[in-house]
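Missing here is one protein chain; the remaining ones are kept as they sit in the complex.
So, subunit A:
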Amino acid sequence: MLTSKCLKGVTTGYPLAINAKEVKITEIDFNPEFISRLIPKLDWNVLWGAADSIGHSEGLPKVIEPKYEENEEFLKKAHRVLLEIEIEEGNLTCPESGRQFPISKGIPNMLLTEAEVQ
């Protein structure tokens, strides 16, 4: 999930909409420091929207509260959404062009065709 928040479409196409066909949840060690450092780097609204679109937004607050780094409950939920929820198969859609970027085996394919590169 975290990666998809870093990806964008051709020119400004951000955020990419997620269209998930297969979601995988893996267990990853919770590292609170790691999560608290990442959160300021993200656009939280976008993250919430993405989580919501795949139906995993429950318990996740829409707005970040101040002193979130001390709120372990919150960090754990963020950790779950950011790292543990993975999209195995699906699509990322550019809001600008509608171009679909397929995700296969957990790896998004952002390669542009020859024509698109021009």
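What we mean here is this: a residue touches a chain if its C-beta (ideal position, glycine included) is under 8 Å from a C-beta of that chain, and two chains touch if they have at least 3 such contacts; residues count from 1.
Just so it is clear, contacts and distances are computed from a predicted model.
Hidden chain, UniProt protein name from the list "Cytosolic Fe-S cluster assembly factor NUBP1 homolog", "U3 small nucleolar RNA-associated protein 14 isoform X2", "Methyltransferase HEMK2" or "1-aminocyclopropane-1-carboxylate synthase": "Methyltransferase HEMK2". When the omitted chain is restored, the residue from A:V23, A:L38 or A:I64 that touches it is A:L38.
Where subunit A meets the missing chain, the touching residues are 2-3, 5-9, 14, 28, 31, 33-34, 37-38, 41, 83, 104-112.
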